[in-house]
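Missing here is one protein chain; the remaining ones are kept as they sit in the complex.
Presenting chain A:
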Amino acid sequence: MDVLQQLVNGLSLGALYALIAVGYTVVYGIVQLINFAHGEIFMIGGFGALAVWLLFPAGNVSIWMLPLMLFGGVVAAVGVALLTERFAYRPLRNAPRLAPLITAIGVSIFLQELIRLFYGDIPGFPDSKRAIPFPQIEYVTGPAFNMGGLTIQRAALFTLVALAICAGLLYVFVNKTRLGRAMQATSQDPDTARLMGINVDKIIMVAFALGAALAAVAGLAHGLRYTNVDFRMGFLAGLKAFTAAVLGGIGNINGAVLGGLVLGVVEGMATFIPGQFGGSAWKDVWAFALLILVLVFRPQGLLGARVVDRA
């Protein structure tokens, strides 16, 4: 029973990773850039959602706030992602590989500090230098469901449902729409795609926006699940999500979803490692150890993508 409980916990945690990991994978698939600042986009999604809630009269936790908050988070995350793409990454598109990576680190630190220093300055907003409590919306939070000894938090269920919906929409978008197919074409061969009349710049923006939108969903889910948002939360989550993307095979969207779920389950199961090295204190270490193991034995990831060989 305990194993089952950890499996459920792991899956819902993994759903969060999966939502963020998609952003790494789509951007990497097209421009071969590890968008190090993607974790911060996730964080901004959470803060954007919180901002919408704060703008309404205090203490409104009705379920109708949820779509509005989601909208706010998505707008904030997509907006910031597009701005960073336009002003930080695009000028460096043909630069040596080191340059965009360093830029990404700079963007990441910059965005964290921007939220830390100035979010609280908006009238009516709480001080953002430490974690801000996140509103507990009715129905999606509250007493956990109990099924024969198995406890499922409502927010965890919300995350899983959100992932299922997002994955479905993503599948339709990528495989059935013109824009999605253009994205696939660009990721396979940007030069040929351009010759075929695809506006590659636009596709890259779509990729950034898509990843940011999903990250914003994750940001909202994170807020509901952990009952707070923190300007630092993007760092570790982003790192984990990247691990998930590599686990599934970076560049492969299905892989990112699978990788996220697997990583979450592995973290959940780490509790059962006997001796002192089990337990929650070491779960992050096991997650990163998994990343290194994957790189040794299956660098193309679980579902396989083309092996990244551009140094």
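Everything that follows uses one rule, which is that contacts are C-beta pairs under 8 Å (C-beta built on N, C-alpha and C of every residue); 3 or more make two chains touch, one makes a residue touch a chain; residues count from 1.
We take it that contacts and distances are computed from a predicted model.
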Among "PTS fructose transporter subunit IIA", "Acyl carrier protein", "Branched-chain amino acid transport system permease protein LivM" or "Glycyl radical-activating protein", find the name that the UniProt record gives to the complex chain excluded from display.
"Branched-chain amino acid transport system permease protein LivM"
Full-complex touch with the removed chain, picking from A:Leu7, A:Leu68 or A:Ala99, is A:Ala99
Omitted-chain footprint on chain A covers residues 32, 34, 36, 88, 91-92, 94-103, 105-114, 117, 235-236, 239, 242-243, 246, 276-277, 279, 281-282, 284-285, 288-289, 291-292, 295-296, 299, 307-311
